[in-house]
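One protein chain is absent from this view; the other protein chains keep their places.
So, chain A:
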Amino acid sequence: MSRLLLLALLLGICAAAPASDVETLEITSADRKLRALGYRVQIRTSIAVVNTGKAPIASSSSGQRETPLKGALVVLPEAPHNVTCLRFQLNAPLPPKGTLDFEVVGVYVGTLEPWPRQAPADAPTLALYRDSAALVSPYPVRQQTFKMELGRIESVEAPGAEVTTKGQGAEVRAPGATPPFRQLPFAAHFEVVGLFVKGRSARRRVDVSPVGASQFDEEYEVEHRGAALKGEWSRLDYISRTKKYGPGAVSGLHVTGLPANAANLYFRDGIGNISSSAVQRTETGVRVLLQPRYPLFGGWTTDFKFGCVTEVAFDEAELKVILPPGATLLNVELPMEVERRLEVTHDFLSLVGRTVVVLRRPMYVPELNVPLRVTFKPGGTILEKSTAWLVTGAALVAGASIVRRIASS
């Protein structure tokens, strides 16, 4: 299943970085803040580095804050086998004694594992998070902190590190400076706050009609990733003591952010309409509570079709934008790395194929939700032609039958 993913940070200079920079760069302080968001884990790492070498790393000047850096996953030969590094390209070279502060925000999916793996229905959803108490890095770290907001904590263990827990939070302090690639095993066992739900896949189709309206059609597969249900499941217990029975059960997902003019919402699956959902219309938008046919307990899955579900991370997300017939695609703007593909689809009545923009991204998290802008040029004449043919055909048939009726009487 999901293996613990350790990410180390590597400050690279350029593509052909000399090996010496590993020795001359040092992390003066690293502060990690972890937040458990249901099934996702968000880690915000603030890092300050200094160039202790004599030569400037690349040329001069320091990096600027608030400027996004470009990063890529790399495997370094000197790294242990379970460590993957993320190499960032600096905007400007770092001079000797020069310092640089930057922040890395990562959202990790699959790093929380249910523990115990099987539990009765009335047990709380407990999860285990494993990581290194020390920041795993190709550079030595002088000083560091690791704070986390988890949930009700069962236990935090970090041999060789100092642990303090307070309420739903914990802090782990690695003793003194740590050498490169130092790993201090650490594990936190806690009760999950929020939905412990993972989406297996999300597929959205946006069909832009020639008259300018767009229709959204979305298919989701959702799975409760908590401990697999062990033993009996009782509806009686679920209805008579809902709060205590199945504390981690998911009875509904909230959908927000639909525009106020969203109309004709539907919520269904392969066997028809799912009649348990609530729609609230407000001035600014539409809020929908989607209730699957049954509450989701540990290990249970369901699927449905509907609008944009937030709060859930997906293994795979796919978006298709179907342009009106005859339209020419001009541009797709999306500030995110995705697989892009163009397809052509044919639906009935349209004489020419319709261009489909397919955007696919594995490991989608709601934090990545950014506006998409598709620009195209509508092709009106083709539509008119096909409609005209239809109308002419219908008129001919009608005319013929009238003529025949009059002639025969």
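Criterion: a contact is a pair of C-beta atoms (placed from the backbone, for glycine too) under 8 Å apart; a residue touches a chain by one contact, two chains touch by 3 or more; residues count from 1.
As a working rule, contacts and distances are computed from a predicted model.
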Name of the absent chain as recorded in UniProt (options "Succinate--CoA ligase [ADP/GDP-forming] subunit alpha, mitochondrial", "GPI transamidase component PIG-T", "60S ribosomal protein L6-like" or "dolichyl-diphosphooligosaccharide--protein glycotransferase"): "dolichyl-diphosphooligosaccharide--protein glycotransferase"
Touch with the omitted chain, as defined above, among A:T99, A:Q280 or A:T328: A:Q280
Omitted-chain contact residue, chosen from A:K97, A:R293 or A:R341: A:R293
Touching residue (missing chain; options A:A262, A:L334 or A:V358): A:A262
Identified contact with the non-displayed chain, of A:S234, A:T328, A:T387 or A:S401: A:S234
Contacting the left-out chain in the complete assembly, out of A:S214, A:T242, A:T284 or A:S401: A:S214
Residues belonging to chain A that touch the chain removed from view: 207-209, 211-217, 231-236, 240, 259-281, 288-289, 293-294, 299-303, 324, 373-374, 376, 378, 405-406, 409
